[in-house]
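A single protein chain has been omitted; all remaining protein chains appear in their positions.
And then chain A:
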Amino acid sequence: MTPTTLNQTGTTMAGTTRLSVRNIRKSFGTHEVLRGISLDARDGDVISLLGASGSGKSTFLRCINLLEIADHGEISVDGELIQMEQRGGKNVPANRRQVDRIRSELGMVFQSFNLWSHMTILENVIEGPVHVLKRPRAECIAEAEVLLEKVGIAEKRNAYPAHLSGGQQQRAAIARSLAMKPKVMLFDEPTSALDPELVGEVLRVMRSLAEEGMTMLVVTHEMSFARNVSNRVIFMKSGEIDSDGAPDQLFGSGGSPSFRQFIGNFGG
């Protein structure tokens, strides 16, 4: 199978490279989950990552912010290479403080929201800026209120996560990430845990982020988002990039047979 790689002419603005991943490999035991994945995301890119269950999409996303440590490969965020070293035959980060800082520059939105349950929504949103970035609290609260307004849950600022619907929790989680002013946002199936009627409100927030020029990497099963919001679609298969291109081209006639079969399952 030949990867259907399209060059990016016309698909991206001529911005700087926000995220660069070179030849990532990752195994769990003897199971090789990622077999050499490379990707560049430029400023304002919205990349949808598609693939069957088990194809390695989550693992790939988690390797980018080092929740999993890749066995091989290089990752740079905004031009800064994450330093790795070999210790005991394993690839490990050389500098924990660099890792923490890089993580603070990457927003991550999880399928299961993962808001901190002992904090109110507002406390969740200011937690990172106040304690990780050590910025003045009053300033962070003012910004958090603007963000909560933007994702449409300002009136829930003093509620605890357990008292919110899934869609509200996910929007709060997006606000929590945005409060860090991330350079790139990573989304791992942000709507998969939601009741169907709540999916729309989260997708709307993501769409408006995309329109504002946020650089986003989105693992999703929402074909409409991949088609209509992202400017690039990557289809993963067995830990490799199978197809990569502009949505019009891939969903048009450019996708590989596996990709056609995959979207066929979604009735697309």
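Before moving on, here are some points about what is shown:
Here is the rule we go by: contacts are C-beta pairs under 8 Å (C-beta built on N, C-alpha and C of every residue); 3 or more make two chains touch, one makes a residue touch a chain; residues count from 1.
As a convention for this text, contacts and distances are computed from a predicted model.
Taking the options "Fumarate reductase subunit D", "NADP-reducing hydrogenase subunit HndC", "ABC transporter permease subunit" or "NAD(P)H-dependent oxidoreductase subunit E" in turn, only "ABC transporter permease subunit" matches the UniProt protein name of the chain that is not displayed. Note that of A:Arg137, A:His163, A:Lys181 or A:Arg204, the residue touching the chain absent from this view is A:His163. The chain not shown here is touched by just one of A:Ser38, A:Ser117 or A:Gln261, and that residue is A:Ser117.
Take chain A: the residues that touch the chain left off the picture are 65, 67, 96-97, 100-106, 108, 110, 112-120, 127-128, 131-132, 160-163, 173, 176-177, 180.
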